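A single protein chain has been omitted from the complex, and every remaining protein chain is retained in its original position.
Every chain is named by a letter (A and B) in the order it is written, and numbering of its residues begins at 1.
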Amino acid sequence: MIKNFLKLVKNEFTLMLRGSVFTIVLYSLLLIAASIFSLALRHVSFDIEIAIAFLWVIIFFISLIKVEKVYATDFSESKLQQYILSPFALEIVVFLKNIMIYFNLLFLFIIFSPIILIILGIQLSYLLPINILLALSLLSIIFISSMTASITISKNNKLSITSVLTLPLFIPILIVSMALTDVVDFQLNKMYLFFVAYFLLNLAFSPLLTSFALKKLSV
Amino acid sequence: MIEIKNLSFARGNNLIFQNVSFVVKPNELVVLKGANGQGKTTLLSNIVNFLEPLEGEILYHGKSVDGHTASQCFLYIGENNFAYDNLSLNENIKYWLAIHNVNFSQEIRDKSINFLFGELNLKLRFYQLSYGQKKKLQLLLLMLVNKPVWVLDDPFNGLDQDTINKITSLLSRKLEDDGIILISSHKDISIPNHSIYELK
Partner (left out) sequence: MFAITPNTLSTFLNSISKYIVLLMILLLGFSAILIILLENDYYQGVSFKILFIHVPAAWLSLLIFSTMGISSIIGLVFKSPTSFTISRAISPIGLIMSIIVLVTGSIWGNLTWGTYWVWDARLTSMLILSFIYLGHILLLYSFDHFQKADFAASILAIIGLVNLPIVKFSVDWWTTLHQGSTVFRVGGPSITSDYLITLLVSFFALFLLCIYWFSNIFYIIIENRKIERSKLLNQ
């Protein structure tokens, strides 16, 4: 069982690598959006908060799109049938896929981040804090997106707008990320504990709910 | 032994089938027949617990089938292929055998892969293969996954005579091992003593 699990992890990793072309396309879109944003506001002097808020909102959408794309292809009906009848619980597969999406998005963001910060006019001293913030919050974002994606990709679903409607659920992350950027010293405070607690909560709930939704709605 | 009692299923407000009852005993093969749209695939998905019936029940060895027994005892092969297009054939084989927790030695694996794929280049990406070649990945599961019940949805569709013969030999060997097999098919099967259930 453990041997097969390790094989599974290895193959999921390969799948993640092959899927990174799509992530690169998404980050290129982010670059274009950032260019338009700063070009339009070139005569206005604005706070760093606005640029970071813009960046964060775009990253929300990128992770939503990425998670939905991966779920739509990797949990298509015939694949899902095999996953359900396999000795591995569907929760494990969901968890693995989420973690792989996380690494994929995070590593590519680290590569892209200097360019994005320069385009948005944010000082490069913010590079490390922003990357650490993203590393902390992206896991929760992806786990929440996976829950909404599992509802949205269902073939029984007539409206595909549910992922937009669950966007309010991301607001805690957005707000805390914004608050953290104000902390100039960048030291450990209770906000980080909040992040960790929020992530653990998502870790406990979301694979369960996601796999439940997949089993009930998509087969 | 699988017992199906008074099964009815509706999709939305559309009744698919009604009052289906039959029994499949060990080393027995039952072929579901019926025109398109009579609910053959739906009935099979009901049996492996993907869908919940409107009325009636499905018993395996006297107990009602739930998710756990389904994943322990049933092997389901659907019409559509489940492999990943952007993995190679070899990677796909490894992935799906790992998912099904196959513990056979490398030697037996190689032998089965050789039996099915012959001289085919295993490094090819999956989307480069033809329909029949893709279908063989599903047959590999039949050879290597050890579960008492097989539920196969139209396994002969679009295959050449050679592959059909291979499937037939797999099926008859499974029946000798006290296996239970449920098949939906339009074609006649050259296995002696199989029974037919007609969906109306």
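Note that in this section a contact is a pair of C-beta atoms (placed from the backbone, for glycine too) under 8 Å apart; a residue touches a chain by one contact, two chains touch by 3 or more.
Because the structure is predicted, anything quoted here is derived from the model rather than measured.
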{"item": "Candidates A:Ile65, A:Leu80 or A:Ile144 - the one touching the absent chain", "value": "A:Ile144"}
{"item": "Omitted-chain contact residue, chosen from B:Leu15, B:Ile108 or B:Leu122", "value": "B:Leu15"}
{"item": "Positions on subunit B contacted by the hidden chain, ascending", "value": "8, 10-13, 15, 18, 52, 54"}
{"item": "Chain not shown, touching residues in subunit A", "value": "144, 147, 151, 154, 156-159, 161-162, 165-169, 171-172, 175-176, 178-179, 182, 191, 194, 198, 201, 205, 209, 212-213, 216-217"}
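The definition used in the following text is that only the chains that are shown with their structure count from here on.
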{"item": "Subunit A-subunit B separation of Cα centroids, rounded to whole Å", "value": "36"}
{"item": "Contact footprint of subunit B on subunit A as seen in their complex", "value": "1, 3-5, 7-8, 11, 14-15, 18-19, 74, 76-79, 81-88, 93, 215, 219"}
{"item": "Contact footprint of subunit A on subunit B as seen in their complex", "value": "45, 48, 50-51, 67, 70-72, 74-76, 78-82, 84, 86-87, 91, 94-103"}
